[in-house]
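Omission of a single protein chain aside, the complex is shown with its protein chains in their original locations.
After this line comes chain A, so read on.
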Amino acid sequence: MHNEAILPAGTRAGSPPPRGTVIAAENLTKRYGDVVAVDGISFTVPAGESFGLLGPNGAGKSTTMKMIGGVTGRTSGSLNIMGLDPDSSGPEVRAHLGVVPQQDNLDEELRVRDNLIVYGRYFGLPMSYLRPKADELLEFAQLTDKAKSKVDALSGGMKRRLTIARSLINEPHILLLDEPTTGLDPQARHVLWDRLFRLKEQGVTLILTTHYMDEAEQLCDRLIVVDKGRIMAEGSPARLIREHSTREVVELRFGSERNATIGAELDGIGERLEVLPDRVLIYADDGEGALEQVASRGLRPLTSLVRRSSLEDVFLRLTGRSLVD
């Protein structure tokens, strides 16, 4: 059973991370046969930060999360979690973490409250702690009246909240959330965001992957955009928007037939122009000004909209608009 040797902190991953850094990855690489899932990424996460990994499907987000979570080994590079190397000190690393996986893996044959208690047992926690703690967490997850229900009977949002409650049973300082709100309705997402924000206020370091840009803007202090296993950009949401997009975006619709040919006529307005099948986007710092220029050239779009640039603009710019399967 003791197949993973206990090594002192940092013996394999080089020097221990600087004070206050909870996760340090350098040149982290993971290959599955010929497929490179994660291709030499480096980042550090200070304690208490809310750190996001953004990227299209297959970008390597989940693989990175699994390596941080100490459940899958790396091919090369170094990784340090709380001064420990997950490859050699798996149980020690995992004891620091709370994990919310992409796919719920609750024990559907156990009742809601028992799911929390059984999970706490894996950390060797005594029943005298687990019984009151389970009740406290059910309260936090707004599931108190479901304590004795079967997991089957819960809605998707409730299951997600229960999974988050389960991840908190050991009072982790680092919480890994892999697409925590995928598949939830807006109400359930907002409840979850509120719970996650409270944890952040308590000083819990959040590491999350998402492909909802609004979620990233809401929750992340800093994020990396990952594509094809590499980091495309890094920074706070505001900084990424500043660096990779303009302050505002003008969205014009001329009808799908004219959109394609209108590009030449709009040339020179704003900083950048993007022609899509259904609309034309003008990236400009002054959206209203750009719209006036459009009108002054005698062009009459069917609809027009001036909005602030969002993380979604940055994301699409960096990772492209083509579909990823």
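The definition used in the following text is that a residue touches a chain if its C-beta (ideal position, glycine included) is under 8 Å from a C-beta of that chain, and two chains touch if they have at least 3 such contacts; residues count from 1.
The rule we apply is simple: contacts and distances are computed from a predicted model.
S.K.: Tell me the UniProt protein name of the chain this structure doesn't show, selecting from "5-oxoprolinase", "Aspartyl/glutamyl-tRNA(Asn/Gln) amidotransferase subunit B", "PadR family transcriptional regulator" or "Transport permease protein".
M.R.: "Transport permease protein"
S.K.: Thinking of the whole complex, not just what is shown, which of A:114, A:234 or A:265 touches the missing chain?
M.R.: Of these options, the touching residue for the absent chain is A:114.
S.K.: Touching the hidden chain in the complete assembly: which of A:97, A:112, A:241 or A:294 does that?
M.R.: A:97
S.K.: Just one of A:71, A:213, A:275 or A:306 touches the chain that is missing; which is it?
M.R.: A:71
S.K.: Which listed residue, A:127, A:153, A:260 or A:305, touches the chain dropped from view?
M.R.: A:127
S.K.: For chain A, enumerate the residues touching the unshown chain of the complex.
M.R.: Looking at chain A, the ones touching the missing chain are residues 1-4, 6, 69, 71-73, 82, 89-92, 94-97, 99, 101, 103, 105-110, 114, 118-119, 121-129, 132-133, 136, 166, 169-172.
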